[in-house]
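One protein chain is absent from this view; the other protein chains keep their places.
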Amino acid sequence: MPGLDDLYREVILDHYRSPRNRGELETPPAVRAEGFNPLCGDEIIVFIDVDDAGTITDIAIGGQGCSISQAAASMMSAAVKGKTIAEARRYIGAFKGLMSIHEGEIGGDGSEAETGISTGASESGDVKLGDLEALKGVVKFPVRIKCATLSWNTLAEALAEAEAS
Amino acid sequence: MPGLDDLYREVILDHYRSPRNRGELETPPAVRAEGFNPLCGDEIIVFIDVDDAGTITDIAIGGQGCSISQAAASMMSAAVKGKTIAEARRYIGAFKGLMSIHEGEIGGDGSEAETGISTGASESGDVKLGDLEALKGVVKFPVRIKCATLSWNTLAEALAEAEAS
Amino acid sequence: MSGIPTNIKDDFPVLRQQVHGKPMIYLDSGNTSQKPQSVIDAMNSYYETINANVHRGSYDIAVKATDALEGARAKVARFINAPATNEVIFTKNATEAMNLLTRSWGAANLGPGDAVVISEMEHHANIVPWHMLAAEKGFELRWIPVTSDGHLDLTDLDTLLDGAKLLSVTAMSNVLGTLNDIPRLAEAAHAKGALIAVDGSQYVPHVPTDVQAMGADFLVFTGHKMLGPMGIGVLWAHAEILEVMPPFLGGGEMILNVTKEGFTTTDIPWKFEAGTPMVAEAVGLGAAIDYLSELGMDNVRQHEIELTAYALRTLTERYGDKIVIHGPSEPAERGGVLSFVYGDPEVRVHPHDIAQVLDQAGVCVRAGHHCAKPLMQTMNVPATSRASLYIYNDESDIDILADALEASSDIFAF
Partner (left out) sequence: MSGIPTNIKDDFPVLRQQVHGKPMIYLDSGNTSQKPQSVIDAMNSYYETINANVHRGSYDIAVKATDALEGARAKVARFINAPATNEVIFTKNATEAMNLLTRSWGAANLGPGDAVVISEMEHHANIVPWHMLAAEKGFELRWIPVTSDGHLDLTDLDTLLDGAKLLSVTAMSNVLGTLNDIPRLAEAAHAKGALIAVDGSQYVPHVPTDVQAMGADFLVFTGHKMLGPMGIGVLWAHAEILEVMPPFLGGGEMILNVTKEGFTTTDIPWKFEAGTPMVAEAVGLGAAIDYLSELGMDNVRQHEIELTAYALRTLTERYGDKIVIHGPSEPAERGGVLSFVYGDPEVRVHPHDIAQVLDQAGVCVRAGHHCAKPLMQTMNVPATSRASLYIYNDESDIDILADALEASSDIFAF
């Protein structure tokens, strides 16, 4: 039986209490994407600055929600800042793997279809998830998976928009 | 336990096989009213000629349906032919009583609300139902009550129309 | 041999009873089917162990209830070979599913100059919603005629489809039993740029169903005719179609955001499922699908062909010109829905009287227009008696039906 310790790891609570890259970026040049979880009301806003070489030079996170969604967003921002779009997509793929999400599938509670991270990258390659590994325990609490993936979905949207513009 | 004998009395089958007053009357002067039972598809058309004194000088019955609805229509036509509108209304009241229908009530199977004969006459007075008494057995077969009352409903409509015009 | 266990009646508690002192013989499954114990138990177990509102709670039983609902959706998707689970929308019955289709897809796509093609053998559920919408939107409703032997008359199909945006037809007539050739109709519709909606209410319970092989764009069916509970129906459509359809009913569950100024909708299928869904009924439908799958839908169909053949043979051999059974005479071309008229060839006994006489013998058949009044007009009958078969019926039921008909000859003297 999974316990609360599996969910609320210390590193998660640390990101929750002291979120990294919290704030806004000016748009344009930044692109802005918004993610909503209609079921619990969580909201994540992702701002990214991408330079001509396709590198995410800056990232900022807004919105509000539960400890898992906010900590995951903070960890996500730290992980992809300074990375290229392609690398960020590999992170998305790797994180998706961590959450045991298989694209196009509809989950027992519908969470996967809602959160199924839509990105081309299905191969995670050799991405090192680091701190993000702490979120592994979320898998044992299936309803919380969408909290953990909300920011990643929103990032995927922001990346698509940055590429389009 | 009610048996089929209670329902299919000989006099009913006789009216079914040899319906009285079958046909049409010219409109105008006759008024015409049509009754439908949407559930079983039974249909009754009632034509009446009413003179200035309010007497039903002629009546004709069209439509088609089960033995009960057709026999009841035939018996009804024989009963009210030559009677005044007021007398016909007393027949309606009496027949309603025979069928145990109480106005404005919705029955177990909804049949009463659908068939609840709408007429001012709630008193049946001293009407002699004669042959019509044979339909008493229908009460034991609640779904068939609406078959028996269809023609009476339709008559009520025709009477209302005759009075209005 | 059909592979249906001979003691299958034991699975259906309702069949273990007497009416009017005789064993009850249920021959009205085209109307609604009876439920095996496993379906009843599944719903009980839902209410006794995990009942909770779905998609909303993070506590244990709420998660389990959500899994139960979405698990049932996945079973439905597999049962009809849908490409994806999120293409399955739960409604309260087939009728609501048809209204969803007309109100959402129809209202968004149909206007003056457009046409929808249906057939004369449709159930009111596939007629009235179109009448209602046509009165509002001003498109044309066209009718495929029905031949005297109970088939669709496809002579002018291409003309009928000219300029049509949708062909909406039943896969199996609930009056005639006729199985329509859906793949052929789908091809004809698609060739004219029209979509095809299939009313599978009578088909899905009785015949192995594959929406992809059918070439269907929409499929509508209802839980209570396929051993499932009342209160649940299904609309299936391709995701690409559903994605762009406007919402149907508004309320909780179907939204992404609501403000005082407006709202946005959530993803399919939930976009079309406003309010608290019928979770117990979905669980029951899932159990019904398990039961049917266990029997094997090929066996279900085979049993129906054999029993229909037996019934056609028994009744015509015994009653000759006293009975006329409507619809195709070849059992392989039809389902086990047997509409008939009976009595003196000159003066038939009215169907309502037949049903009454049969009831007295414990035999349950339906009499009436079967929610297909335009077809009654085409057939030029006011109503029919209808015996409809399912997996729990057997040859002895047919024999009892045949015997019971006899009583009406005495009463109506022919």
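Lettered A, B and C in written order, each chain numbered from 1.
Heads up, the rule we're going with is that a residue touches a chain if its C-beta (ideal position, glycine included) is under 8 Å from a C-beta of that chain, and two chains touch if they have at least 3 such contacts.
The structure displayed is predicted, hence computed values, not measured ones.
Of the chains displayed, those contacted by the omitted chain across the entire assembly are A, B, C. Per the touch definition above, the residue from C:I61, C:A239 or C:M297 contacting the chain not shown is C:I61. Residue in contact with the omitted chain (choice from B:L39, B:L129 or B:A160): B:L39.
In the full complex, the hidden chain is touched by subunit C at residues 13-14, 17, 19-20, 24, 28, 31-32, 34-35, 39-40, 43-44, 47-53, 56-62, 92-96, 98-99, 102, 120, 123-125, 127-129, 131-132, 135, 141, 143, 222, 224, 229-233, 247, 249-255, 257-260, 262-263, 274-281, 352, 355-356, 358-359, 363-368, 371, 373-374, 377.
By the touch rule set out above, subunit A reaches the unshown chain at residues 1, 3-4, 7-8, 13, 17, 39-43, 64-68, 70, 141, 144, 147. For subunit B, the residues in touch with the chain missing from this view are 36, 38-40, 104-110, 113-114, 141-144.
In this section, only the chains that are shown with their structure count from here on.
Taken together, the touching pairs link the chains end to end in a line with two free ends.
With each centre defined as the average position of its C-alpha atoms, the distance from subunit A to subunit B rounds to 74 Å.
Rounded to whole angstrom, the centroid-to-centroid distance between subunit A and subunit C, based on C-alpha atoms, equals 45 Å.
Subunit B and subunit C have centres, each the mean of its CA atoms, that are 36 Å apart. Residue positions of subunit C in touch with at least two other chains are not found. In subunit B, no residue touches two or more other chains.
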